[in-house]
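After the structure tokens below, expect a handful of questions from me.
As you look at this complex, bear in mind that one protein chain is not there, while each of the others sits in place.
In this document, chain identifiers A, B and C correspond to the written order of the chains, with residue numbering beginning at 1 in each.
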């Protein structure tokens, strides 16, 4: 493991928060897209039936 | 000469065309009553001709500043008296208040604050505003709501006077106002067909 | 145009018009500040210009939703839109009416409230000048925010969220004007910027606000 020295907490906090925010954004984008696709497929399926 | 000429008009509500292909002309002295079931687009058509929303397609030909519009809301300020309310619109449009008060039988109420009026009295004040505007083309959306029989008759007389004086009226109403020779236009056959249009009316058509 | 202005002024001064509420709010704010930060002159004096500007800004914000909401509810806005006035002119007049009924009383009251907050005497004229130049921009930007949120049921909070960021440059130059005038006696730079922002806002924002109103009317 690399040595971060006396600023270890600072650096890890910055990376931690950034990764958290990015993962949250990506997760939200994908989840919303999946939801929208399902809802649309359901609607279009109903139309065909 | 015609006060209003509408060619192949399409109007839309909620991002979808309501009616399309509507054409008519309205000459001085003529009245045209729009018919059709609720939700067919009468209000939308009237608002479009009044210039409150853009037409989706087609052409509306009329002189600038020809329209006086009256709809469900009367645009009265409760804190002002009847006369003050009308005087304001007279100053904006450049008309006359006294005759309008007399025509709608409002003289006794002239100094009452509008907030203290009954619904029917408010309506009469709202309709008196049409006279104040001095504009030839009246666009009326259910003008007789909350009027009693006597007031309806009075408004009918006002309307006949307006037509006789070279005005015209386009309206949506279910009540017979006693207008002889008024034409009717049923919007039902003009109901827009779903499908892709060259220029979508809104998101609901662009993605439909 | 003048008719619309006199009507709006008359409505504001009649019962239920809310005239003077802004000044009352301003007074309450200035009363509360010493309770929060302490009554020492040394504590109050440096923050007095900022508090006074913030108070004016928030008092102005309170009455913004009235600019168009009432006219929208009772249908007057539809009728004004069909009137022979350009909608841009209507917007400008209504913002002017808002400034006269809200901004001017605040400016008149500000020196008085300055005394409460131990604002130094030499800063008083600059306070009035900065408010006089800056507040028209606040009213006009507020009219823009009100035009955007006019159709919304819970528009009040959104209105604040939209309008307050737009107030930042005016607030910065307004308070900086007072600070520099007191510190060095030369407030020319912030004065020019403040006046420039107000001029630009008054000239251009009516078009944006009228565009927003047209969208909300259809």
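Note that in this section a contact is a pair of C-beta atoms (placed from the backbone, for glycine too) under 8 Å apart; a residue touches a chain by one contact, two chains touch by 3 or more.
FYI, contacts and distances are computed from a predicted model.
The chain not displayed here is annotated in its UniProt record as "Heme exporter protein C", chosen from "ABC transmembrane type-1 domain-containing protein", "Hydrogenase assembly protein HupF", "Xylose transport system permease protein XylH" or "Heme exporter protein C". Within the entire complex, contacts from the absent chain reach the displayed chains A, B, C. Even with one chain removed from view, chain C keeps its contact list with that chain: residues 144, 148-149, 151-152, 154-155, 158, 161-162, 164-166, 168-169, 172-173, 176, 189-190, 193, 197, 205, 208, 211-212, 215-216, 218. Listed for chain A, the residues touching the missing chain in the whole complex are 2, 4-8, 10-11, 13-15, 17-18, 21-22, 24-26, 28-30, 32-33, 36-37, 39-40, 43-44, 47. Chain B meets the missing chain through residues 14-16, 194, 200, 202-208.
The rule we apply is simple: only the chains that are shown with their structure count from here on.
Per-chain Cα centroids separate chain A from chain B by 53 Å.
Separating the CA-averaged centres of chain B and chain C is a span of 37 Å. One simple way to say how far apart two chains are is to compare their mean CA positions; for chain A and chain C this gives 41 Å.
Residues of chain C that touch chain B in their complex: 2-4, 7, 10-11, 14-17, 71, 73-76, 78-85, 217-218. Contacts from chain B toward chain C in the complex involve residues 47, 50-54, 65, 67-69, 71-80, 84, 88-89, 91-94, 129.
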